[in-house]
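Right, subunit A next:
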Amino acid sequence: MNSMNSMISDIKAALSPLETSEPAFRQIAAVVKPDGIHGALAYLKNKGFTQLCILTCIDWIEDSQFELVYILFSWTDGIHIQLRARIDREKPFFTTVTDIFPGARYYEREVHEFFGVEFCGNEDLYKPLFLELWDDIPPLRKDFDPQAYSDSKFPMRENANEFLSMTGGGDDE
Partner candidate 1 sequence: MLNPVLTIAIPLGLSFLSVILKKKRGWVLLAAACANVVMLFFLEKGEVVIGGFRAPFGINLILDAYALAGMAVAGTLFLAAVLVSRDKAERFSTVLLAALAGINGMLLTGDLFNLFVFMEITAISAYLLSSAGKKPEHSFNYLVLGSVGSVFYLLGLILLYSMTGTLNMAEMSRLAGSMEPAALAVPVFLIFTGIAVEAKLIPAGGWVRGVLGNSDSLTGALFASVYSGAALFVFGRIFADVLLSEGAVQIVLILLGLLTFAFGEAAAFRQTSIRRILLYSSIGQSGLAAMLFATGLIFPAVLVIISNSVSKFVMFTTAGKITEIHGTDDYRELGGLFRGNRLIGTAFTISALSLTGIPLLFGFYAKLNVLAAYFNGRNYFLPAVILILAMVEGAYFIRLLIRLWTPGKEGEEPDAGAATKGTGLFKPVGAAVVFILSMAILAAGLLPDHAGEFISSDGGLPGGDAPSINLSLTKGGQ
Partner candidate 2 sequence: MNAMNFVYGFLVLVAVFIFQTTLTGINRKVTARLQKRYGARWYQQFLDIFKAMRKDSTSHGWVFDFGVIMALGGIMATVIFIPVAGFEAFPGLDNVFVISYLLAVGMLGMAMSAAGSGNPWASIGVARALTNMLAYDIPLMIVIFTMIFAFDSASVGELAAMQQGMGVLGWNAVRMPLGGIVAVIALLGMLGKKPFDSFIAPAEIASGPMVEYGGKHLGFMFILHEFMTFIEVSLILNLFFGGGATIWEYMLKYAVLYTFTTIISGVMPRFKIDQAVKYFYRVPLAMAVVQGLVVIFTGLGVKIWF
Partner candidate 3 sequence: MVLDEKDNRSPWEKIGDYFSANSVWMKWYCTGCGAIEMPPTMTSRFDMERLGMGPMATPRQADVLLITGYLSTKTLRRVIYSYEQMNSPRYVVGFGSCTVNGGIYYDSYATINRLDMYLPVDLYIAGCMPRPEAIMNGFAKLIDMIKKGEARGWRHYQENYEWYKKNQLDSLGEVIIKDEFHE
(Lines give C-alpha, C1' and ligand atoms only; values in the text may rest on other atoms or scores of the structure.)
Protein backbone atom coordinates (compact mmCIF):
# COMPACT_ATOMS: atom_id res chain seq x y z
CA MET A 1 0.00 0.00 0.00
CA ASN A 2 2.97 2.23 0.25
CA SER A 3 2.95 2.86 -3.45
CA MET A 4 -0.73 3.70 -3.20
CA ASN A 5 -0.14 6.18 -0.41
CA SER A 6 2.77 7.77 -2.10
CA MET A 7 0.80 7.92 -5.32
CA ILE A 8 -2.05 9.67 -3.57
CA SER A 9 0.25 12.14 -1.95
CA ASP A 10 1.97 12.70 -5.25
CA ILE A 11 -1.31 13.38 -6.91
CA LYS A 12 -2.38 15.69 -4.17
CA ALA A 13 0.80 17.60 -4.42
CA ALA A 14 0.95 17.81 -8.17
CA LEU A 15 -2.65 18.15 -9.25
CA SER A 16 -4.22 19.78 -6.20
CA PRO A 17 -7.49 17.87 -6.69
CA LEU A 18 -10.74 19.02 -5.19
CA GLU A 19 -11.03 15.68 -3.43
CA THR A 20 -9.50 12.21 -3.59
CA SER A 21 -10.73 8.83 -2.48
CA GLU A 22 -10.03 5.14 -2.84
CA PRO A 23 -13.21 3.58 -4.18
CA ALA A 24 -11.73 0.09 -4.31
CA PHE A 25 -8.54 -1.86 -3.94
CA ARG A 26 -5.74 -0.19 -5.90
CA GLN A 27 -8.06 2.39 -7.32
CA ILE A 28 -7.80 6.11 -6.82
CA ALA A 29 -10.45 8.64 -7.67
CA ALA A 30 -9.63 12.29 -7.97
CA VAL A 31 -11.96 15.15 -8.79
CA VAL A 32 -10.26 17.98 -10.57
CA LYS A 33 -11.30 21.21 -12.18
CA PRO A 34 -12.20 20.89 -15.87
CA ASP A 35 -9.26 23.01 -16.94
CA GLY A 36 -6.95 20.83 -14.87
CA ILE A 37 -7.78 17.67 -16.77
CA HIS A 38 -5.34 18.23 -19.56
CA GLY A 39 -2.40 18.87 -17.29
CA ALA A 40 -3.38 16.02 -15.00
CA LEU A 41 -3.53 13.55 -17.86
CA ALA A 42 -0.18 14.67 -19.17
CA TYR A 43 1.31 14.42 -15.68
CA LEU A 44 -0.13 10.96 -15.05
CA LYS A 45 0.96 9.67 -18.44
CA ASN A 46 4.43 10.70 -17.50
CA LYS A 47 4.08 8.87 -14.19
CA GLY A 48 3.41 5.61 -16.02
CA PHE A 49 -0.34 5.70 -16.54
CA THR A 50 0.02 4.98 -20.21
CA GLN A 51 -3.34 3.47 -20.87
CA LEU A 52 -6.57 5.41 -21.10
CA CYS A 53 -9.02 2.65 -20.27
CA ILE A 54 -12.11 4.64 -20.95
CA LEU A 55 -13.57 8.06 -21.17
CA THR A 56 -17.17 8.22 -20.19
CA CYS A 57 -19.72 10.69 -19.01
CA ILE A 58 -22.46 11.03 -16.40
CA ASP A 59 -25.44 13.26 -16.85
CA TRP A 60 -26.15 15.12 -13.54
CA ILE A 61 -29.33 16.68 -14.79
CA GLU A 62 -30.31 18.13 -11.40
CA ASP A 63 -27.01 19.98 -11.14
CA SER A 64 -27.18 20.77 -14.83
CA GLN A 65 -23.75 19.30 -15.20
CA PHE A 66 -21.97 16.59 -17.15
CA GLU A 67 -19.28 14.71 -15.32
CA LEU A 68 -16.49 13.42 -17.53
CA VAL A 69 -14.66 10.39 -16.16
CA TYR A 70 -11.24 9.43 -17.40
CA ILE A 71 -9.95 6.11 -16.15
CA LEU A 72 -6.24 5.50 -16.48
CA PHE A 73 -4.23 2.43 -15.75
CA SER A 74 -0.59 2.00 -14.98
CA TRP A 75 0.91 -1.23 -16.15
CA THR A 76 3.94 -0.74 -13.94
CA ASP A 77 2.11 -0.17 -10.67
CA GLY A 78 -1.17 -1.90 -11.38
CA ILE A 79 -3.19 1.10 -10.21
CA HIS A 80 -6.32 2.56 -11.73
CA ILE A 81 -6.96 6.25 -11.47
CA GLN A 82 -10.25 7.97 -12.14
CA LEU A 83 -10.12 11.60 -13.01
CA ARG A 84 -13.44 13.31 -12.76
CA ALA A 85 -14.38 16.75 -13.86
CA ARG A 86 -17.70 18.45 -14.15
CA ILE A 87 -18.64 20.74 -16.98
CA ASP A 88 -21.66 22.84 -17.64
CA ARG A 89 -24.53 20.87 -19.14
CA GLU A 90 -25.92 23.82 -21.04
CA LYS A 91 -22.62 24.54 -22.73
CA PRO A 92 -21.13 21.07 -23.10
CA PHE A 93 -17.80 22.02 -24.59
CA PHE A 94 -14.50 20.50 -23.68
CA THR A 95 -11.10 20.20 -25.26
CA THR A 96 -9.90 17.01 -26.79
CA VAL A 97 -7.17 14.95 -25.14
CA THR A 98 -6.18 13.20 -28.35
CA ASP A 99 -2.85 15.02 -28.24
CA ILE A 100 -2.01 13.07 -25.09
CA PHE A 101 -3.93 9.85 -25.74
CA PRO A 102 -4.59 9.50 -29.47
CA GLY A 103 -6.90 6.60 -28.74
CA ALA A 104 -9.25 8.96 -26.98
CA ARG A 105 -10.56 9.94 -30.38
CA TYR A 106 -13.11 7.14 -30.36
CA TYR A 107 -14.10 7.62 -26.71
CA GLU A 108 -14.75 11.25 -27.39
CA ARG A 109 -16.83 10.39 -30.42
CA GLU A 110 -18.82 8.00 -28.30
CA VAL A 111 -19.43 10.54 -25.55
CA HIS A 112 -20.39 13.06 -28.17
CA GLU A 113 -22.82 10.69 -29.77
CA PHE A 114 -24.51 9.58 -26.58
CA PHE A 115 -24.34 12.79 -24.53
CA GLY A 116 -23.73 15.57 -26.98
CA VAL A 117 -20.52 16.77 -25.34
CA GLU A 118 -18.39 18.50 -27.92
CA PHE A 119 -14.64 18.00 -27.80
CA CYS A 120 -12.96 20.86 -29.58
CA GLY A 121 -10.04 19.71 -31.63
CA ASN A 122 -11.24 16.21 -32.41
CA GLU A 123 -11.56 16.17 -36.18
CA ASP A 124 -13.79 13.12 -36.49
CA LEU A 125 -16.23 14.25 -33.84
CA TYR A 126 -19.22 14.65 -36.13
CA LYS A 127 -18.88 11.34 -37.89
CA PRO A 128 -21.37 8.73 -36.67
CA LEU A 129 -19.85 5.97 -34.61
CA PHE A 130 -22.39 3.60 -33.05
CA LEU A 131 -25.79 4.97 -33.75
CA GLU A 132 -26.46 4.55 -37.40
CA LEU A 133 -28.68 7.32 -38.74
CA TRP A 134 -29.60 8.76 -35.33
CA ASP A 135 -32.18 11.51 -35.59
CA ASP A 136 -33.00 12.65 -32.06
CA ILE A 137 -31.28 14.23 -29.05
CA PRO A 138 -28.42 12.12 -27.71
CA PRO A 139 -30.03 9.04 -26.22
CA LEU A 140 -28.19 8.74 -22.91
CA ARG A 141 -29.14 12.18 -21.75
CA LYS A 142 -31.52 12.00 -18.87
CA ASP A 143 -34.07 14.16 -20.63
CA PHE A 144 -34.35 11.72 -23.53
CA ASP A 145 -37.48 9.56 -23.36
CA PRO A 146 -36.76 6.13 -24.89
CA GLN A 147 -40.33 4.95 -24.52
CA ALA A 148 -41.65 7.80 -26.57
CA TYR A 149 -38.93 7.27 -29.15
CA SER A 150 -39.64 3.57 -29.35
CA ASP A 151 -43.35 4.18 -29.71
CA SER A 152 -42.82 6.63 -32.48
CA LYS A 153 -40.36 4.49 -34.40
CA PHE A 154 -41.15 0.86 -33.69
CA PRO A 155 -44.80 -0.18 -33.86
CA MET A 156 -46.00 -2.30 -30.98
CA ARG A 157 -48.02 -5.41 -31.34
CA GLU A 158 -51.55 -4.62 -30.33
CA ASN A 159 -53.22 -7.98 -30.19
CA ALA A 160 -52.62 -11.54 -31.10
CA ASN A 161 -54.91 -11.55 -34.09
CA GLU A 162 -52.88 -9.04 -35.96
CA PHE A 163 -50.06 -11.45 -36.46
CA LEU A 164 -52.45 -14.16 -37.49
CA SER A 165 -53.96 -11.98 -40.13
CA MET A 166 -50.54 -11.18 -41.54
CA THR A 167 -50.31 -14.27 -43.66
CA GLY A 168 -53.63 -13.36 -45.17
CA GLY A 169 -52.31 -10.09 -46.45
CA GLY A 170 -50.53 -7.01 -45.30
CA ASP A 171 -53.37 -4.59 -45.93
CA ASP A 172 -54.58 -4.28 -42.36
CA GLU A 173 -52.45 -1.28 -41.47
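What we mean here is this: a residue touches a chain if its C-beta (ideal position, glycine included) is under 8 Å from a C-beta of that chain, and two chains touch if they have at least 3 such contacts; residues count from 1.
On how the list was made: all candidates are chains of the complex that A comes from, given by their letters.
These figures come from a predicted structure and were not determined experimentally.
As listed, 1, 2 or 3 are all part of this complex, and the one touching subunit A is 3.
Of all residues in subunit A, those touching candidate 3 in their complex are 124, 127-128, 131-133, 135-136, 139, 144, 146-147, 149-150, 153-157, 163-164, 166-171, 173.
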